[in-house]
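Of the protein chains in this complex, all but one are displayed in their positions.
Now for subunit A:
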Amino acid sequence: MTDNSTIIKLTAAEIAAKIASGELTAVQVTEAHLARIDAVDEKVHAFLHVDREGALAQARAVDAKKAAGEKLGPLAGVPLALKDIFTTKDMPTTVGSKILEGWIPPYDATLTKKLKAADVVILGKTNMDEFAMGSSTENSAYGPTGNPWDLTRIPGGSGGGSSAALASYEAPLAIGTDTGGSIRQPAAVTGTVGVKPTYGGVSRYGMVAFSSSLDQGGPCARTVLDAALLHEVIAGHDPMDSTSIDAPVPPVVEAARSGSVEGMRIGVVKQFAGEGYQAGVVQRFNESVELLKSLGATIVELDCPSFDLALSAYYLIAPSECSSNLARFDAMRYGLRVGDDGTRSAEDVTALTREAGFGDEVKRRVILGTYALSSGYYDAYYGSAQKVRTLITQDFERAFEQGSGVDVIVSPTTPTTAFSIGERADDPMAMYLADLCTIPTNLAGNSAMSLPCGLAPEDGLPVGLQIIAPAMKDDRLYKVGAAVEAAFVEKWGHPLLEEAPSL
């Protein structure tokens, strides 16, 4: 008999193996995690909704399958925390916004369906910056989430609920979405692993849109292998998403099981350094580069001049698309409705509802985007941003060029460790800088991972190493990530997360 405190520290791969072997039941595993949520989530506030009954029902179904001798999938019975941006027909979907408070969608997202089909146990929905706009989860309409390393600090964002759930052992797996870094930056500041797959690798059908051309769902976990196992479950072509790639999923699990950087050429981009980078972050990053060398990789310095324009381009494209995507929240068909007293026009009710239902950051971006798309400004703003996007894509293409180029690029995931809740709340520009290193990948549509590379000496908080691979070469992230992870764990003597204070 394994006790709850042991169960919650297991990896997803271990849990699945123990359920498959009969050492644990799925119900036991689910109950252990529900108990952990009961014990710590009041402090962490990772979850917006916990589906106790649904999770236990799913777990019982897995146990019944096992009892019936059916073959179980590689993640059968493993609990998962789902970012509250994917539609779920048996749970509310709020996207962290008042405007969708209490909305229960009539349909499951493709990703939700895939999780259910794989017998993954969905524990509930996690907190996030409203409409995934933010880097701290402070923009949630339902209150902030604490970083399990220090509850007064942010867990990253927008997927702070998912990263905090992993780091506080409330779930071994989580789902995030990454528009400008919302999977990778939370992973970095919580000492967990997060992957933004190639754009089009994971279906967006049923993922509430922020910026359609940038949004990408992906796996979050505490180990590289667990992320790969989850990646394989959620990825693949979906006829319901026109932008979904109709090609085989890259062999991510195989790559995670055969980590190595021997003989690889690994790029370091000179633009990802300088002012604004915390000393401890730079130190841990440099040590990671040395580690890669010692593991047999060749380091190549890269010049990607257009990356300096990435943040500016992003803050035109993402708001432009969001201003259109969020137009549908008009109080007519679902969600919040304010001021409908029988005397007001539909137009007035829409305006009052949007005023009351959207938070400041969402309004800021809707206004920015509306402005950027306006006739007379379109070419100067949206048009120019699209050109920058092309330049960034070309910088990546040059870097990854067959023969002379590199296999992957590495960088710090985010320039600083977790900052304090409230510290940047009134300074949007400072907040936006958190995504400086992650945004180019969203603009170009290729894949990237963040994994822990140590604690910054000055504050003892986790630092993330970002690995960037070409489009549809997501497997390289796992091959490199697994090698780095193994070397660090060997060096530290244990996974980094074990150094986090107990809650």
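To be clear about the criterion, a contact is a pair of C-beta atoms (placed from the backbone, for glycine too) under 8 Å apart; a residue touches a chain by one contact, two chains touch by 3 or more; residues count from 1.
Everything that follows uses one rule, which is that contacts and distances are computed from a predicted model.
J.: Given the options "Branched-chain amino acid ABC transporter permease", "Fe-S cluster assembly ATPase SufC [Lactobacillus sp.]", "Spermidine/putrescine transport system substrate-binding protein" or "Aspartyl/glutamyl-tRNA(Asn/Gln) amidotransferase subunit B", which would UniProt use as the protein name of the unshown chain?
T.: In UniProt, the chain excluded from the picture bears the name "Aspartyl/glutamyl-tRNA(Asn/Gln) amidotransferase subunit B".
J.: Touching the absent chain in the whole complex: find that residue among A:Lys270, A:Lys293 or A:Arg328.
T.: A:Arg328
J.: Touching the left-out chain: which of A:Glu262, A:Glu275, A:Glu347 or A:Glu490?
T.: A:Glu347
J.: Give the residue, chosen from A:Ile19, A:Ala209, A:Ile234 or A:Leu368, that touches the chain omitted from the document.
T.: A:Ala209
J.: Touching the left-out chain: which of A:Phe47, A:Phe86 or A:Phe358?
T.: Only one listed residue reaches the unshown chain, and that is A:Phe86.
J.: Of the listed residues A:Val50, A:Ala109 or A:Met128, which contacts the missing chain in the full complex?
T.: For the chain that is not drawn, the touching residue is A:Ala109.
J.: With the missing chain put back, which residues of subunit A would touch it? List them for me.
T.: 86-87, 93, 95, 100, 103, 105-107, 109, 204-209, 211-213, 239-243, 320-321, 323-324, 327-330, 332-334, 346-347, 350, 370, 373-375, 378, 382
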